[in-house]
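Accompanying notes for the structure given below.
A protein chain is absent from this complex, but the other protein chains hold their places.
As written, the chain order gives the labels A and B, with residue 1 at the start of each chain.
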Amino acid sequence: MKYSYFPGCCVKGLGRSYEESLLPVMQRLGAEVTELNDWNCCGATAYISVEERKAAVLAARNLAIAEKTGPQDLMTPCSACYLVLNKTKHNIADSPEINAVVQRALGNAHLAYKGNVKVRHPLDILVHDVGLDVIKEKVVRPLKGLKVAPYYGCQVVRPYATFDDAWNPTTMDRLLATLGAEVIPYPLKTKCCGGSLTGTVPEAGLRLAYILLKEAVRRGADVIAVVCPLCQLNLDGYHDQIARRWGAERIPTVYFTQLMGLAFGMPPEQIGLNRNLIPMKPLQSELTRV
Amino acid sequence: MMRIKRTIKYEGDRVRGFGKEIMNVPGCAQLQSCIQCGTCSGTCPLSIYMDFSPRQVVALVRADFKNEVLRSLTIWLCASCYACSTECPRQIPITDIMYALKQRAIKEGIYPRRFPIPVVATQFYKMVRHHGRVTELTLAMKMFLRTDWFAALKFWRLGLGVIRTGRFSLRSEHIENHAELDAMLASVDNGNGKAKEAA
Partner (left out) sequence: MNTNQKNGEIRIGFYICHCGHNIAGVVDCAAVAQYIAKLPGVVVSRDYKYMCSDPGQELIQQDIREHQLNRVVVAACSPLLHEHTFREAVAAGGLNPFYFQMVNIREHDAWVHTDRAEATGKAKSLARAAVSRVRFHRALETTRVPINPDVLVVGGGIAGIHTALTVANSGKKVFLVERDPSIGGHMAKFDKTFPTLDCAACILTPKMSAVRSHENITLWTYSEVVKVEGYVGNYKVTVKRKPRYVNEELCAGCLECITACVFKEGKYPDEFNVGLSKRKPIYIPFAQAVPPVVVIDPERCLQVRTGKCKKTCLEACADRHAIDFSQKEELVEIKVGNIIVATGFKLFDVKRMPQYGYGRFPNVITAIELERLVNSSGPTSGEIVLRDGRPPKSVGIVLCVGSRDVKTNRWCSRTCCMHSMKLAQLVREHTDADVTVFYMDIRAPGKGYEEFYDKSLKEGIQFVRGRVAEVADWGMSPEEEGMMVIRVEDTLAGFVRRIPVDMVVLAAGMEPQADAPEVRRMFNMSCGTEGWFLEKHPKLAPVSTFTDGVFIAGCCQGPKDIPDSVAQAGAAAAEAMALIDKGYIEQEPNTAYIAEADCSGCKSCLPLCPYTAITFDEAKQKAQINGALCKGCGTCVAACPSGSISQNLFEDAQIFSEIAGVMAEGDEVEAPGVPAG
């Protein structure tokens, strides 16, 4: 199992604990991960707000590099990058106009893209390629008694519901259950966290994050598990502003890979659990007691 | 003193052909089939903050009310969660229509100058153009400076927090092979025969 790895700007920045937990987990499970050479920003939602065809070209450079250097399964942890790279793939395949623009641009850089790259999310890779049985074998410290709210966010299931149901995805639910955690029913699992609006229009963006936190607490969750670095920042980074506006809802938010790391017996600092603004420490100490 | 306002739209307010232009964007032709059911607005988490609901935006686009649409805050408040596009009973890609409208608004320079969202978009665009990657701190700073730098103060706790937890980085992100990206982006015709950057 070999994968190219497209981290994206956020995972190298504010979302670094995602990478810090994802890479060791992949290694423990025997998957080989190679960071894409000289990858560029995918454009996220901002670039395409300005110019559509250049956005396709921008993202396509990464696809072309992955196709050339291989492996052609490209692991993309950030949901926004996952969406943008998939959308670019579809646009190249479905729109002759975009395809022409992209191929000409790639040609200018002595690159080409023939459509052979598969853009995969780590959740998909871990559950469907590696498999829950293999993961279960590696669990040394089952997360017994830990109540987790599985939060997928929007861009990993919409509009491309390639590996799970768009309305009620269960990939992460099953993964968390395999780790021994208690997965609480969480109907807001695909509701938007506010995206980039938490920084630009906090009044609107933060309210969406508040609703997610409130309902997770109300339903008895100890922690929220996420798959996207922007969701993590939105649910972890603004508790003070949320408390000031609507009321405090204190619950930590971690990456699902960090929960995997904990269950595999990795020390919390190694998998970036010390980077949470809302710490998971009280729970950690329960769990790290072997 | 109560100020009353007269609102009526004349044929002259329409910009004929605008709807067709937006429909030319790949996938957007389907907006012709909109039955104005309101599912998009009902499911959109941001619709309660918008001046025109997503449904109204589609109606306005179809009826060629270009100025009303491009000047609205709605198109900027879209978080790209794709809930509307997924639920629409006519499979209209509303999120992509919002992107098309954002692009038009920026191209024509019609957007509120100190509104953070288009500012972030244009700054992001420039940063990626020049560096190939985004440096989060720099982007945030540019946004606050160009909109309302007092607003930055509200983020003090987050700022301290990311410094404390080591998520903060002063390093400027960029790619090595910048010439390659430059060559690629330069080859895209911006619709006026020249490879030119947007405003």
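What we mean here is this: a contact is a pair of C-beta atoms (placed from the backbone, for glycine too) under 8 Å apart; a residue touches a chain by one contact, two chains touch by 3 or more.
Everything numeric here is computed off the predicted structure, so don't read it as measured data.
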Chains in view that touch the one left out, judged over the entire complex: A, B
Residue among B:17, B:89 or B:166 that touches the chain left out of view: B:89
Contact footprint on chain B, counting only the chain that is left out: 35-39, 41-43, 47-48, 53, 55, 83, 87, 89-91
Residues from chain A at the interface with the omitted partner, ascending: 167-168, 187-188, 211, 215, 218
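Methods note: only the chains that are shown with their structure count from here on.
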Between chain B and chain A, distance of the C-alpha-averaged centres to the nearest whole Å: 23
Footprint of chain A on chain B - complex, ascending: 25-26, 45-46, 49, 77, 79-83, 85-86, 93, 95, 99-100, 102-103, 106, 116-118, 120-122, 124-125, 128, 132-136, 140, 143, 154-155, 157-158, 161-162, 165-167, 169, 173, 175-177, 180-181, 183-190, 198
Complex contacts: residues of chain A adjacent to chain B: 9-10, 12-17, 38-41, 43-54, 57-58, 61, 91, 94-95, 97-98, 101, 104-106, 108-109, 111, 154-155, 158-159, 166, 191-192, 194-197, 199-205, 208, 237-238, 240-241, 274-277
